[in-house]
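The other protein chains are all here in position, but one chain of the complex has been omitted.
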């Protein structure tokens, strides 16, 4: 009999980035990205886009190196949170309960097969704008900043993984996420996969880690309100001396209009816009791209930049790079 | 104990519009809106935006007058379809089974409390583009038309109702839809409500029918890919002699960037863009607008046009109008 | 024999606005409009858009009331400046020589037939960006601000006049400006005229002063880089509590995409974008709009807002308004 879709994970809530240059990273996200600082605790600063409904969507944590701290998803209910814990444990996964975190309630943390830290939580703190950040329209979380890149909200992130297929199957089985697109090489190896919990066509992606080093991070993406805003962002980055890696251009996979830069801590950051594209089909048929198709480059023919296959955070250990 | 959200309705699938001028209406949707004709049956023609994944999203049916034929939603599974039928029947609603319709399987039809025909279905026909409409990117349903207004997909519709609150409560209870925004007059009467089944901030709306005539229709909306595309659409409508009622401007409610026109059959059609705004919170807190707040007009101060409160389809019977 | 076009006036250089609330006006232009302060002298502060090549394009002068201080045009050469003085004097116009002004050399000042102060000059100071405002691209005057409304440059201004036709003929004869569009009422009266010295379709306009009070000012306009930027500006104004009078919408006359606000001193300010529309024909045939045509409102049907015909600066004297 047909299996019913699992809808327990509601959406990506926040991502924690590690940075060896916390002051510069903070200045980048606040002044260039136009995000709001909404909290501090220990070695971490919490930031948000103007329409993130939760207190924050980005945690910047001072650290010896760069990379992903953790990625956190909000569930659709308290019961859904418990169901996902059970599913993870049924998979043999060790789930650690964190009674409380800044801005949200009880969380369950676990490692994906490649060693990235994921988190699930249900109870959360809604952002309450202070008077000087209160929006003119009450259906918006915070005032439009008119500053820097004007990040609206967190969109997705991308991890590197040694075994992409194993990670995908893990997330499908344990979290009930749906794979909208994937890349399969001629060898049969899975080189990329895009998973969604929402009507966005993806909430995160995993792509092939070519150097065999587990647990690495590829990029974190924030949504801007238009493609024109992405073009304006390119000028803002250029003027601020931020390194632009590639873009603006349109991905063939998922058709996202993208722009990639490196924040001062070394992590790759994307600002992107999806137009009006949504995945509405509850039984979306996964699009599989072949090696030949991917060699065509991005949607309008831009060759995928070489560093896209090599740069990740933390940096590769000595002897692994190049 | 906390109730879990019902996720059985996946998304708005199609809307049937009645038109007393079928040839002109067809020409409007095909040539000005840039939609593709994907079928014909009896008095109906079926059309689609270039990224609607199902065979069609619009049914144009020749009729003595204008208005809504029916509005159809796809469920998330076969079991979900049966659950919703049960919920409707538990509410005392008469559910009629339609064994087969053009482009989709078994459907359940019912009337909302105001008398509009709604439909639920699960099995559907995915659009297969003929060679000359095949897209360059395989993750898109059909070729970008580069013609007219370039409709991407159906977005939402809006009915008029004599008792808006009763309709909202009906849809919440029977279909498990979530109300993201609503208008409550000083009298306590509900003048508008916006419901969603997805991460779009609404899939349909009901607003106050001021003349006491049930079953009327306000507008049907298609999504364009950018606000610039909405501005270009205004020029396309202007050149084609299409009556522009109001816009482009930004709604305060839901913040949609809108443009309203009348198609030749008399039905109000909107082309719109939502930027990157989504409702991701599974427990979104309904925004209630007061009468005073709504008197401010649209987001940037445009006064709501008078005909927005009077024009609906079919036209009012003699003696009811004005 | 055919008369050769006079090309002596090169472009609009700067406009001086009078403001009874200088501190608030300054904050508006700097923080909301995103302009740069590039000088101060006496009761005046000088500001600029990021791609104005001269030191400034806006002078804000503290004053008892609001309105136009003066409007200044740069000539195409030193000889051109002298030729225009001669032409003005031949017309019987009193021309006053101002040996030096902040940021530019010798200027000739004169009154138009309605009493506005105009100025011509040739020698000018090019803006030299300090290190922290230096642009990444050397063909741009100053760094893109990524702040507020991101004004690129001054575009045009609009005065009110009791006798529009007389003013137009004065500017055509003395300055050699070209009238690209005009409005002629059924009575034969000229209700508006748009003049250009450049390939922009207008550098200033005069419209009918309905109360018989000479020397009044209608609005000053700055160019933004896209229609999307004008839409973003609407949000920036909304959030900053700036009064939005009308727009964004597209004018029928000249097709400018417009948005009008009032700055704290009371002067009407427009931010606008012209797309790729230019007047390239050296012998452009003046477009004359009839009263009937103008009653259609703006390009997409927006009715011209009533205050557009009444609000000017300085305010009308007691007994003249309403």
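In this document, chain identifiers A, B and C correspond to the written order of the chains, with residue numbering beginning at 1 in each.
Just so it is clear, a residue touches a chain if its C-beta (ideal position, glycine included) is under 8 Å from a C-beta of that chain, and two chains touch if they have at least 3 such contacts.
Nothing here was measured: the structure is a model prediction, and the numbers come from that model.
Residue C:225 is the one among C:190, C:225, C:239 or C:270 that touches the chain not shown. Within the complete assembly, B:143 is the residue of B:143, B:165, B:211 or B:309 that touches the hidden chain.
Touching the missing chain, out of C:23, C:43 or C:281, is residue C:281. The hidden chain makes contact, of the residues C:14, C:30, C:84 or C:152, with C:152. The omitted chain makes contact with chain C at the following residues, 2, 4-5, 7, 10-11, 51, 53-54, 74-80, 126, 137-140, 152-153, 155, 181, 198-200, 223-228, 252-255, 273-278, 280-282, 284-285, 287, 289, 293, 299. Residues 226-228, 231, 234-235, 237-238, 244-250, 257, 259, 299-302 are the ones on chain A that touch the missing chain. Touching residues on chain B toward the chain that is not drawn are 32, 34, 135-137, 143-144, 146-150, 226, 228-229, 232, 235-236, 238-241.
We take it that only the chains that are shown with their structure count from here on.
Farthest from chain A, judged by the mean position of CA atoms in each chain, is C. Per-chain CA centroids place chain B at a distance of 44 Å from chain C. In terms of their C-alpha centroids, the spacing between chain A and chain B amounts to 32 Å. Contact of a single residue of chain B with at least two other chains is seen at positions 226-228, 299.
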